[in-house]
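Below: the structure, in structure tokens.
The full complex has more chains than appear here; those shown keep their coordinates.
Labels run A, B, C and D following the written order; every chain starts at residue 1.
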Amino acid sequence: MIFGRPAGLTDIKQRYCPGCGHGIVHRMIGELLAEMNIREKAVGIAPVGCSVFADEYFNCDMIQVPHGRAPAVATGIKRARPECFVFSYQGDGDLAAIGTAETVHSAARNENITIIFINNAIYGMTGGQLAPTTLPGMRSTTSVKGRDVVKQGYPIKVCELLNGLDGPYYIERVAVDTPKNIIKTKKAIKTAFQYQLDNKGFSLIEILSMCPTGWGVSPVQAKKWIAEVMAKYYPIGEFRNRAKEAK
Amino acid sequence: MTTEIIIAGFGGQGVVSSGIILAYAGLLENLNVTFFPSYGAEMRGGTANCSVVVSDQKIASPVVTNPSVVIAMNEPSLLKFEPMVKQGGTLFFNQTLIKSRPKRTDIEIIPVEANKIAEELGQGRVANMVMLGAMIKKTGIIGIATMKKAQRKRFARANEEQLILNDKALERGFELI
Amino acid sequence: MAEKQLMYGNHALVEGVIHAGCRFFAGYPITPQNEVPEYMSIRMNEVGGVFLQTESELAAINMLFGAASTGARAMTSSSSPGISLMQEGLSYITGADVPVLVANIVRGGPGLGNIAPAQSDYFQSVKSGGHGDYHTIVLAPNSAQELFEFPRLGFELAEKYRNPALILADGLLGQIMEPVELKGEPVDPKNLPEKDWHLTGCKGRERRVIRSYDLRPGKLEEWNWRRWEKYQKIIKNEQRYEAINCEDAEIIIVAYGTSARVSEAGLRIARENKIRVGLLRPITLWPFPNDIISDLSKRVENFLVVEMSLGQMIDDVRLAIEGRSKVDFIGHPGGGLPNAQEVFDKILEIRGRK
Amino acid sequence: MPEIKILEEVCKGCGLCCDDICPVKILRLAPDRINSSGYHPAEVTDMSKCIGCGYCYMTCPEPAIEVYK
């Protein structure tokens, strides 16, 4: 077998909807935990969101934490046990709404942790409400006529925002809509993981990810929408890499 | 008379709609009704089910623990709810998707080829309507005319073909019994 | 009489809020009350009100603080974990004597718990989960109909006493559909009177200040005692409850919300079996209907408290009874539901002990 | 000869692997079958064409696909 369920994932069948991007990202993290030989020292953090169940899916020590506070919990774990490899897995509501302060401050502290940020532009878990990342004009169950930027404000571009800080070491935005992008995504996550192992500090990988259910479209339409619309609003690319600045 | 009903199945099987349609129908016949859905995880996955109470008296508790009627749309639902059916009650199950067979002998058991019939009608999704048709015929708690009105209340925004298809499915189920 | 409509409890709550003349909602999604912000976003848009989906529950409660300080009827809605995040804000708002309305559609806890119906936030609601001496008025509906009616009552009490009001409803009440009658004349927000503390700009009058602090020695204590007097008034005037078959009862069940409905079903079985059971359903959890229970305890030997928790309201029942009667308990924490049969069995057990 | 195995009970019939990602277009959703979760699982039309690139595996959220060489 050259490709198959990685050792970094448990055998539990995932509860995500058909075509959900979470599963694709889970698979890659699961592979890296094994490939990079960090599964046995990893402590992963599951948020509140559809990926609350990540604590069942990643085959390593896990903790499920209050909505938005994953970076604070990660900080506590990493400071108490620097020898552990600590990553948090968070959605846009979790990371960019209720968790804004913890996200910004863990980045400002250049905390030596890795944040995997699933941007699906919606609150999946609770039924498709407006997220801080919902695009202008995009429909949600709390913006049935589409996001009105005058009343509901502009979306938050997390990478651009955090790039305004001196602290963070590595920030990149990727997507999981095509095999090519999926491969890039894995590379970015791997780089981030390596930086933590090298004690470089804070990394955040923002991943544009399908939520067919929340978007009310088929999985295939969902992945196409990422390329055609979402990635235009949230440009893919590397925003911060202090390793390169250093050079 | 008070009838306590549980309808259970996958998320996609229209379990919740079935319950709401029943509740609407009860209201249309000037009965007291309550409808209570319950999901698994916050929103995602797992099987959904709902409790419906239809009664000519004021309804105290909307919580159904031993239903007189159960509609099981898939395997897990059958396993979960068969034991709960009140003695002498009725269990409807979706024969198309459910491999195993009910075991109880103290209740009446009605197999329905819900998905098969639905596919024949050209849309698997209406399997729940087939089930409802069979159920009301068997129990007599609601007339089919009322059910047709009720599904139109539920799917106010649906197009006419769909509504007609729903009616057909109700009738097919109704005729089964 | 307006005809009855089949409605989700959560939608009935929204209709009740609009009906009460509230045109300001700020909230954050959380199961089992997502239908509130969702439906509210549509209704507020229709009636030209303000709907804000906030970055968090902290922001929501503080937006209410601002909006209500200008005299607007303002409400938020959430469920257990979200309400925990509002405790500091509620303490400030109460300390500033500002009326707001908060709905808690309670789920199983502690922590993330689950999304099943629960009543385990009773202490948080009636004993004040925030810091300092304060109380919030707490209303406990037990049907979609009351979810429609209580927002108005909540606003009226909140404004009468300049104190926040809570609607505490277990998740089942938010999730059920029942026929609801949209009774009464809707309140026109334009007709809400301006009070002498509203922040509206000081044109033509003294400037106004809303605050919850006073650092002058002794002043904050005086202020707290004034609030205490207000609370005595509320306790005296606002205890609300529903008494079912209590007149001749030898055993009285005390339960609210869904527990009360299940208990009533249990009571019916008991009555069919010629057992004289009564049900005392608190409608205000704070002020707690202490007086009626205290009176009843002078002649009724046995009380049965039924809660969807490990037992919280039972403390207030025992404080009212002061050892005069025996108190039994049925509890279901973590999203568990009681059922009529179990209530009836418990009644038989109590009876057996006599 | 590379080939893939589809775990039908794990598959959720999302169709991501059946769209345009397979370079030799040998994947589709089985029109006739549903699995016990009620999904039409993916199936291979002509295994002999498979080049073992793994794109289907990478695209599958579950993952319900294994690739062998």
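The definition used in the following text is that contacts are C-beta pairs under 8 Å (C-beta built on N, C-alpha and C of every residue); 3 or more make two chains touch, one makes a residue touch a chain.
The model shown is predicted, which means the values in this text are computed figures rather than measured ones.
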| item | value |
| --- | --- |
| Total chain copies in the file, per protein type | A x2, B x2, C x2, D x2 |
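The definition used in the following text is that only the chains that are shown with their structure count from here on.
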| item | value |
| --- | --- |
| Whole-Å gap between the CA centroids of chain B and chain D | 34 |
| Shared-contact residues (touching 2 or more other chains) in chain D | none |
| Sites on chain B at which at least two other chains make contact | 42-43 |
| Touching residues on chain D, where the partner in the complex is chain A | 2, 10, 12-16, 19, 21, 39, 52, 54-55, 57-63, 65-69 |
| Residue ranges of chain D in contact with chain B within the complex | 34, 36-38 |
| Chain A-touching residues of chain C, taken from the complex the two chains share | 28-31, 34, 37-38, 41-42, 45, 51, 53, 55-57, 81, 111-112 |
